[in-house]
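The structure's right below; bear with me while I get my questions together.
Note that one protein chain of the assembly has been removed; the remaining protein chains are unaltered in position.
Here is chain A:
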Amino acid sequence: MGRVEGKVAFITGAARGQGRSHAIRLAQEGADIIAIDLCEGLPENNYPPATEEDLAETVRQVEALDRRIVARKADVRDFDQVKSAVDAGVAELGRLDIVSANAGIAGSFNRAEDIPDDEWVNMQEINLSGVWRTCKAAIPHIRAGGRGGSMILTSSDAGLFAFPNIAHYVAAKHGVVGLMRTLALELAPDMIRVNSVHPTVVDTPMVNNEATFKLFRPDIEHPTADDFKEAAQGINALPIPWVDAVDISNAVLWLASDEARYVTGVALPVDAGANVK
């Protein structure tokens, strides 16, 4: 018997990276999945976008686990798209128990006063308002089940403390914590739990690229993955440079499961101790 057997989970940003990992980990433990992803590029991102092929690969891997999945291309900046995807998923899979609001972007790197207006706005639209729209579209379905539920909002270590040159990201991720805490209180009477996860550097396409290497190693003209590794290790207390997507998924799984039935309002760092440094 899986740890989330028979439950249905809605996951945003599920085409690859952490989102795909969450889908697979929850499916391994018995959940069916509703998955969305933008599957498009954004000009401010310095890394290749997720594609529809990536999302199809998530579908393939979930189905290989003998779980059902309803996947759609949808943009968290557009409430109607999010709502129609989750509505269609629930219509097909019958219920909703778990939300993983994971979709997010890294954006470009600038000092706060140099961030272009449109990039600031787009960051908030995706990394903060997108999380809110995800919750807004999902809550009526979880509540309708009458069984309670678990929503896990993906913040970041940058939602707990500051990093220079990504003020828009830090602000959005701090905002996710405030949203999480408010939802935890508002939804408690319905036994819907709301928690956030706070990864340190995770080995995914969003991070493992030259732009990030430069952010962490401004001292080197063309930093390599090895140069980044050294700097990344400096963030963490445990002697490791980064964590894997599955490490975040294991935290999501635990928070999603009934083992955490009385855990709500928690900001859970999966950050190798970066938060105490």
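Here is the rule we go by: contacts are C-beta pairs under 8 Å (C-beta built on N, C-alpha and C of every residue); 3 or more make two chains touch, one makes a residue touch a chain; residues count from 1.
Everything below uses one rule, namely that contacts and distances are computed from a predicted model.
Could you check which of "ABC transporter domain-containing protein", "Succinate--CoA ligase [ADP-forming] subunit alpha", "ABC-2 type transport system permease protein" or "SDR family mycofactocin-dependent oxidoreductase" matches the UniProt name for the chain that's left out?
Looking only at the record, the undisplayed chain corresponds to "SDR family mycofactocin-dependent oxidoreductase".
May I ask which residue of A:A35, A:A184 or A:V207 touches the chain that does not appear here?
A:A184
From the listed residues A:L65, A:A88 or A:V263, report the one that touches the chain absent from this view.
A:V263
What does the interface between chain A and the hidden chain look like in terms of residue numbers?
181, 184-185, 188-189, 191, 193, 200, 236-240, 243, 247, 250-251, 253-254, 259-266, 268-273, 275-277
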